[in-house]
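I'd like to ask some things about the structure below.
Of the protein chains in this complex, all but one are displayed in their positions.
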Amino acid sequence: MKRRNFLTLSAGTAAGAALAACGSSGPADISTGGKAGGASYWTLSGPPGESVRQGAVDRYNKANPDNQIKLNLFQNEAYKDKLKTAFGAGQQPTVVWGWGGGGLKSYVEAGQVDDLTDWFAQNAPVKDRLFPSSFGPATINGKIYAMPAETVQPIVLFYNKEVFDQLKVSPPQSWGEIMDLVPKFNAAKIAPFSLGGQSRWTNMMWLEFLFDRIGGQSVFGDIFEGKANAWSNPAAIDALTKTQELIKANGFVNGFNSITADSNADQALLYRGKAAMMLHGSWSYGIQLAEGGKFVKDGKLGYMNFPGVDGGKGDPNDTVGNAGQYLSISSNATPEAKETAKKFFSSLLDDTEQADWIKTGGVPIIKGADAKLAASPDADFLKFVYGVASNAKVFAQSWDQALSPTAAETLLDNIAKLFTQSIGPQQFADNMNAVIGK
Amino acid sequence: MTIAPPLAPAPVETAPPGSKLAGGSGSVSWMAWPALIAFTLFGLVPLVGVFLLSFTEWNISGAVKPAGLDSWRTVLADPDLLHSLWVTFLIMAFSWLVQTPLSILIGVFLASHQRYRAVLAVLYFIPLLLSQAAISITYKALLDPNFGLGASLGWEFLQQDWLGDPVLALGVVVFVVSWQFIPFHSLIYQGGVRQIPTSMYEAAQIDGAGRIRQFFSITLPQLKYTIITSSTLMVVGSLTFFDLIWVLTAGGPGDATSALAVEMYQRGFKANLMGPASAIAVILVLCGLVLALGLRRLGGRNQADSQLEGV
């Protein structure tokens, strides 16, 4: 008797989705709080996005009293665990906020999120106003599984103009110039580059750019497509070698492996003039603006796209980062909830939401948003971001989001080892080849 | 799945078989039921689920596929497992070695009834109350090579690559664990010391025993059971120590501080490999069981003679 209970329960545990399906009214009812047409929506809390997201939901709910969106906000790291557990138990919300790419792909393969291709075809106006590049991470095997939303966030090379003026040098236009600048800054007791190395993804941005600039987009493209030994591509080895050369030349601030990005210590090094340059997401602008005193307002913050590598095949106009954020619809939601979700999607990025994002220092993924940027006090930077995003022929996705979660975890692990120099380029490539396509 | 039989011979020392308990064991069995029911529902049932999952392949979002012994083979053949067992052992051993002597010394120090020591005891207590998030923010900030303690005081030796060097990072984990838990264990020892009858020290003094000899011949032996209790909490607790390591180092740099619980979390929740993660969880449970049995043996029997002279 007891034995059987254990087994049924454990089997239910294992096949969470199946168990949830046995429930009387499906998973939506725990999170929507009642009404049939209601849809639940989980997303990230905290500045800068929380108030904008809340505002968008509030405006939608006001206009649609009959089928409401129930918003729940979670902190970034906590959200990832919460969402994963919910998927494991078949209790995911109707609208799933995410980063697209590899994570989305694993949901698609498990049949957990709906194909939105037809819906976009029927609602061309919704699709046509968004950046075409924003659909990249939403597209799996030629089909669109997510609604691109929010802002575009390329990775930018920030620099401290004051420090450059002091040393009478100019921002690097090539990898060679970067390596030339390193000893000059070190001699002046200023770290050439700030880096929050403990956070791992911060190190990854260096590889993303170097791979692209040296070998063009196909280097990571091959990895992404799962070609055997793609990490051993000579361009990849070259990029990994160059990274370690920069580390050996003391290109990064002392003790960078102990610095975390989420405490903003890496950004403080830049605005305090302890470091000359920093590769970081475009969102860092808002943080430096808020915390750096007058640093940004006095025009001391410089920014540019990552320079080219001499003789490299990549286009220096290419960029990497987040082409947008992504909203998917759970397959196991009720048809009514799905309708509500789609209606909500159509309401997103209205003029108010665009203005809200611009106020936070973000560029909404809307064609022609540049016209709205001029009025912002941060117009220069926002226009720069808009320019980078719209000029890039390739807007590559961050690797840890493009790859499957399994491969991404191995990648971050090996990147940490590469940057502490406990493994070399060859070993890195071997370790990574082992998880290609997984 | 009945789990009891293979485990039945757990070496529980019990009331002497000869003594006839009033009403026999039947009259006490029911007292175990409330705990058993609560633990079964939320501990045992999920544990059985995990055990079964270790024979499957599951990426959390997809369907569960039976995979036989695949996960076990992957995990057992992976040098990472040995490494994280080793890391777990190091953290356990070093945090015990650091915490126990210090806690005893501090506990003895606090046991005396002086007002200023009472004030100290209150200050010591504070780290216990801090959440993992608070501790990680504090220590990451203080250990920051550019904005931390070392830079503030200008002391070179504090300006290390604390979280970037494998050995130092492990040291930091042990230190922070000790920082948080020594107050708790010294509190236990403080209680233990206060129970030692003064007459024993008086007798020792008459015999001309020095202070250090008194400590070793009276205080320490008298604290034996306190030491066992506190060590049990330390050692078993360190097995499941996850949060603090995760927020401090996330198992890094590389895998230098990747204890079993961290390794399990990374495979399960970060890499979506629930099969191997479940296998590691089962290994953790077994480690806990072995440790508990070992500690029980250490607790040593012969209670009758070790016991009564103290009363």
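Couple of notes before you dig in:
By letter and in written order, the chains are A and B; residue numbering begins at 1 in each of them.
Basically, a residue touches a chain if its C-beta (ideal position, glycine included) is under 8 Å from a C-beta of that chain, and two chains touch if they have at least 3 such contacts.
Throughout what follows, contacts and distances are computed from a predicted model.
Missing from the rendering is one chain, named in UniProt as "ABC transporter permease" (options: "Na+/H+ ion antiporter subunit", "ABC transporter permease", "DNA repair exonuclease SbcCD nuclease subunit" or "Sulfite reductase, dissimilatory-type subunit alpha"). Listed residues A:Gln198, A:Gln217 or A:Asn264: the one in touch with the omitted chain is A:Asn264. Within the full complex, the residue among B:Leu47, B:Ala63 or B:Leu90 touching the omitted chain is B:Leu47. Residue positions on chain A in contact with the hidden chain: 9-10, 12-13, 16, 19-20, 23, 30-31, 44-50, 72, 74-76, 78, 81-82, 85-86, 88-89, 91, 261-265, 268, 271-272, 281, 283-284, 287, 290-293, in rising order.
The criterion applied here is as follows: only the chains that are shown with their structure count from here on.
Here the CA centre of chain A is 38 Å from the CA centre of chain B. Across the interface of their complex, chain A is touched by residues 1-2, 45-46, 48-49, 52-53, 56, 58-64, 137, 140-141, 143-147, 159-166, 249-250, 252-255, 266-267, 269-274 of chain B.
Residue ranges of chain A in contact with chain B, taken from their complex: 2-3, 6-7, 9-11, 13-15, 17, 80-81, 84, 87-88, 106-107, 109-112, 197-198, 200, 253-260, 263, 265, 268-269, 274, 404-406, 408-410, 413, 416-417, 420, 422.
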